[in-house]
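Complex shown without one protein chain; remaining protein chains in place.
Letters A, B and C mark the chains as written, and numbering starts fresh at 1 in each.
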Amino acid sequence: MITAFIFRALDRNTYIVLGLLLAVGILLPLLSLTDPSFPLHVPTYVIALIGKYLCYALLALSVDLVWGYCGILSLGHAAFFALGGYAMGMYLMRQIGARGVYANPILPDFMVFLNWNELPWFWYGFDHFWFAAIMIIAVPGLLAFVFGWFAFRSRVTGVYLSIITQAMTYALLLAFFRNDMGFGGNNGLTDFKDILGFNIQAPATRGVLFFASALALALGFLICRAVIASKFGKVLIAVRDAESRTRFIGYRVEGYKLVVFVLSAMMAGVAGSLYVPQIGIINPGEFAPANSIEAVIWVAVGGRGTLIGPIVGALLVNFGKTWFTSGVLAEYWLFVLGALFVAVTLFLPKGVVGTLLARAKARPTSTSAPAAVSPIEASIAAEEGA
Amino acid sequence: MTTLRPTKPILAFIIALLAMFALFRPAYGADVHPQVNALGQGDYAALESAITALAATGDPAAAAVLDALSNGDLYVRKSDGAVFKAVRAGDGYALTDLVTGTDAGTAARSDVTKIKVNNKIRGQIRAASGSLTLMNPDPKLRYAAAADVFKSADPAQIPLLDSVIAGEKDTGVKAMLVQARAAAVLKSDMSSDEKVAAVAIIAARGDQDALAILTGAGAAGADPAVKAAADAAAGSIEGQLQLWNGVQNIWYGVSLGSVLLLAAIGLAITFGVMGIINMAHGEMVMLGAYTTYVVQEIIRTSYPGLFDWSLAIALPLAFLVSGGVGVLIERSVIRFLYGRPLETLLATWGISLILQQAVRTYFGPNNREVGNPSWMSGTFDLGHLAITYNRMWIVVFALGVFAVLMLVLKRTPFGLQTRAVTQNRPMASSMGIRTPYVDALTFGLGSGIAGIAGVALSQIDNVSPNLGQNYIIDSFMVVVFGGVGNLWGTLVGAFTLGIANKFLEPYAGAVLAKILVLVFIILFIQKRPRGLFALKGRSVEA
Amino acid sequence: MFKRVGRTLGALATAALIGAGVTGAHAADDTIKVGILHSLSGTMAISETTLKDTVLFLIDEQNKKGGVLGKKLEAVVVDPASNWPLFAEKARELISQDKVSVVFGCWTSVSRKSVLPVFKELDSILFYPVQYEGEESERNVFYTGAAPNQQAIPAVDYLMSDEGGAVKRWVLEGTDYVYPRTTNKILEAYLKSKGVAAEDIMVNYTPFGFSDWQTEVASIKKFGSAGKKTAVVSTVNGDANVPFYKELGNQGIKAEDIPVVAFSVGEEELAGIDTAPLVGHLAAWNYFQSIDTPENEDFIKKWHAFIKNDKRTTNDPMEATYIGFNAWVQAVTKAGTTDPDKVIDALIGVSVPNLTGGFSTVMPNHHITKPVYIGEIQDNGQLDVVWQTPGLVVGDEWSDYLPDSKDLISDWRAPLSCGNFNVATGKCGGS
């Protein structure tokens, strides 16, 4: 059943994307291990940078799955991303063992100097990778489940949902800032030494982490593709386009929203967990509502309702950010980002990829005329107009 | 204060004696220049004794000299060690002779050194000049002096107080003096009957200060009768203060609520009435605050006399600036996005980034100073509740803005058109209402109100490019909690959240209180997705 | 058309690679590059922008003197945008792509923690100019701001002294993050060691950017009216200070009654408030603009000329940057190279003039010696020194008042070369 489910997703385009991602995932780390004099040598800096972009791309993909395909504009996905990151961070903290500055075999440094006497219960188990791996998926999934179960059942939709997801991540931001929470307060978790026994800063480990990110993105893409290609995916789009209609033909919409929201949260959690070892720190700043909104703009730039769009958007915007925040342009970054938000919503409502796709579609097909209104807009308008 | 440093009682005693002399109006004549100049010699310890000596002369100029010293206006001329009052004039200082009050020429910056004071010296000066001004003709000053004496509670001053009380006509000042005397009595070694009487006087105050004095009086080692009386009085005050604590929480909640209301009320129009998720709302508030700053800067440099009017002048300007920017945003961006609220969210978020960075580039990233006009500074007591003027005015102002807005929306043709357009755009347009015009003006109104909220918030918060960011989430919470499209909901929502927050704060701490309120709102929205005062209606099915 | 998108994606990736590779390759040899890693946008821009300008100013001054080792200095400015992971990314960019020899940067502890692994991995030098909670000593970092014992403890000593008002009762008011938490832990232990009873210490925390201080100020007032002299030790951070002081002023808490001594409030922060009601409240720093020395006067004059605004204030982190910059210049001159390993070794023991008329020396623990000043807020927004430590204070990275760090010392000289040597076990902790 699962294989059939996945198999259905495999069309030619999916092969291309998967192939490309895996090629990048294997080739770049290999090239980074070459001698710097080698003409195709890739500096570690680039690996670290693109590794981060890949994690962001996976986050964008997860946002797109709920927003682009189901019409749920979540402004709280940074929370799931950060929770996944924290789960990984906790594992990495426990791996430090007695090599912390205070040489305490059990307690992480920040607990030592704040006079904690024993490990809080919620840190138990994180010394095992398998446990952390489960938590990376389970914690964001559980939060999404609880939150979604209440919200979707009470039919909180549209802007209300966006605003309370924002409130959710904001509340978590404040909570994780508290030192009493036992997650290192605003400094977060850092100073990681190794992962699964390998030095986390070794070029080879970096390469593997990079590959893992590319692989996770490829898998995320494949899963999204399979979901979209299934009847489930059709129902999602149906919910996005006309929620009431879907209810009146007998689909329990809240169930669908819940499943896709939880799936998306889990993907975001995985993205966060791969992000943390590559960046080397996780702190409450990752919960900031602004981060969620930025992830949404990646999707909007790339094109929501397409699966390539969010990946392209995340890469484009973050490349722009890297480029703009260096040198003389530094002061203008926020102008550019702000203008991008405005321009995309005004002139490119379908995003870069969406626009390209629409143009490509308009040319060869004769059976269908191009849609006058973007269905997404129509559905959102219908949703909000009610 | 249980441990008295040696200088103080001596000083007070001398002052007391001199003050009694003062009642008999003896003639002065001695030149106090040496005593004044002594202030400029040596370290803090030397300064302390110099102050004592100066006060001991009882010269009428002494109070003014001490006042200037406390304000940090006294300078020593390096060449001859003479002490002057100096004010900045050009590159140097203009000097004034302290005794004669005559102009004493100027000095270059490097020629004079400031006489530094610290808190301890300031306290000493306050006690000294408190005693010196107990006979000032101005009852307000006398009252303040009596309050200072009450705080210092020095037994050595009892004789002085006795004589002053006898001559005092003003009942308010007199009551204060009596309390000051009682406080001093409790510190003295007078009879226990006297002390029990003093306990009763202090207990009548019933406030935190009284409690502190009574706790001190009831400390171990006190006379059993005094201790019993003090403990009983302290107990009853504590009970009363507990009650006042609740009142205080409500007031703080109302005050926080008024800030939330101000921040949210513009949003209640742009979001609540028009359905635009204006993430740049906070920046409209910020622009209002910066307008206040600019107005004050101009007033400071050109028309210093108008400073107390600065907020009144800033109000209409802030409304125009923020409103104008709002209209501009509406015309250039938002009008293309009607019916797509989620898109307005993204676009206005972009605008908010641009506005923030624009302000940061133009004004710099630092906080800007916005002063409180005199009528917004200070505190007054209502029972045992200390109400600060700025908070009070902000509550009044928030309610005023709310009332005016209600009037505009309910009683003017513009309000009627706004409601018509937001309820049924095509119908309104076919009835001859110029909907684009109304849209722009409504958005401008919402933004303008955010701007005047900025004027008020500049009085209690930072004026920095980030100002708006601190309010945006709270504002949305208030509007959503209160019920979108319902201004009364916003009013009730703001005060409910404010009071809830302030009641939680003492128990949970500020951080947890805020988290709890957020969680509460999230849960509440699940229960009532359309907020407190949502309009029920037949679902218009798509 | 998917193919087309795929191709675009590929092209982008290639462009990114080439872009990165090309700019990285042409690191010029005729200049020495200096990285500046301070936020120019976002919430921290308020504090950090000034430091960026300071480094640019110092580089300009140095180049007027002919640069270092016969080469001109060239600034590379990046904007980590108050975003902690971006700090790490930018640090990596500065070191491996721009090939800077040294980086001046960071303000918050978390930004420093975020870039630490990068500096360790790529072996470069970071000068960190801000007062912080201590409990850290890294080979690649030089801490020119104050450690807790160079700010907090002298401030408390002053307040406990007769001259400071003989304070008996303490409110430790802070923003809820690591610096206040640690500082308050240290202070609590210190106060208790001085015989202060537990019920005479009140600790309270508020969130970042907190603006409604009514309840907190009221409870300070209440705590302070118990008949004992009370003081507030404030580790309130950033933007929250202005509303805090405004509320103090409005509720009529005067410095003579309950003085507030702050560790995060300097000239820059005071520029945003009407300080008239705050006169007499205190701040503890290692530098004040008002300090009257020829060095300082000269520095301020040149700074004003550079920034073309004679209203701009100077502050403690600027002085820390100044000390760090000059120490680095001297160490490079001494080592005759910008090679990080050699410069790190050369830095220890370097002694450079500070702006308060003395010298600051880089110690083996990578912290520096500093005088500690207590200043009183004046009505012109400046701080006047009312007290200072008799001599220089050596930055203590591992606090003596925390049970787990009192046995640790740091010495980066060979042969010990350890940032957390445990004198009790005789072992270098960590890796």
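We take it that a residue touches a chain if its C-beta (ideal position, glycine included) is under 8 Å from a C-beta of that chain, and two chains touch if they have at least 3 such contacts.
We take it that contacts and distances are computed from a predicted model.
Engineer: Could you tell me which of "Stage 0 sporulation protein KC", "Cytochrome B oxidoreductase", "Urea transport system ATP-binding protein" or "Dihydroorotate dehydrogenase" is the UniProt name of the chain missing from the displayed complex?
Structural biologist: Checked against "Stage 0 sporulation protein KC", "Cytochrome B oxidoreductase", "Urea transport system ATP-binding protein" or "Dihydroorotate dehydrogenase": the hidden chain maps to "Urea transport system ATP-binding protein".
Engineer: Touch as defined at the start, partner being the missing chain; which of A:F147, A:Y256 or A:F324 qualifies?
Structural biologist: A:Y256
Engineer: Given that one chain is not shown, which residue among A:M135, A:A214, A:A242 or A:L356 touches it?
Structural biologist: The missing chain is touched by A:A242.
Engineer: If the missing chain were put back, which residues of chain A would it touch?
Structural biologist: On the side of chain A, residues 1-2, 4-5, 227, 230-232, 234-235, 237-238, 240-242, 244-253, 255-256, 258-259, 305, 367-369, 371-373, 375-376, 378-379 touch the unshown chain.
In the analysis below, only the chains that are shown with their structure count from here on.
Engineer: Of the pairs A-C and B-C, which shows more C-beta pairs in contact?
Structural biologist: Ranking A-C and B-C by C-beta contacts puts A-C first.
Engineer: Taking each chain's centre as the mean of its CA atoms, how far is chain A from chain B in angstrom?
Structural biologist: 45
Engineer: What is the distance in Å between the mean C-alpha positions of chain B and chain C?
Structural biologist: 30
Engineer: What positions in chain B touch 2 or more of the other chains?
Structural biologist: Each of 357, 511, 514 in chain B touches at least two other chains.
Engineer: Residues touching two or more other chains, restricted to chain A: which are they?
Structural biologist: If we look for residues of chain A contacting two or more partner chains, we find 174, 177-178, 331, 334.
Engineer: Under the touch definition given earlier, write down the residues of chain B that touch chain A in their complex.
Structural biologist: Interface residues on chain B, with respect to chain A: 275, 277, 279, 333, 336-337, 339-347, 349-354, 356-358, 361, 473, 476-477, 480, 511-512, 514-515, 518-519, 521-523, 525-527, 529-530, 539-542.
Engineer: Could you pull out which chain A residues touch chain C in their complex?
Structural biologist: Listed in rising order, the residues of chain A that touch chain C are 12-13, 16-17, 20, 24, 42-46, 48-50, 52, 98-104, 109-110, 112-115, 174, 177-179, 184-188, 190-193, 201, 275, 279-281, 283, 285-286, 308, 311-312, 315-316, 319, 321-323, 325-328, 330-331, 333-334, 353, 356-357, 360-361.
Engineer: Going by the contact rule at the top, pick out the chain C residues touching chain A in the complex.
Structural biologist: Where chain C meets chain A, its residues are 1-6, 8-10, 12-13, 16-17, 19-21, 24, 40-41, 76-81, 83-86, 88-90, 92-93, 96-97, 108-110, 113-114, 116-118, 120-121, 135-136, 176-178, 181-182, 185, 207-208, 402-405, 408, 419-420, 422, 425, 427, 429-431.
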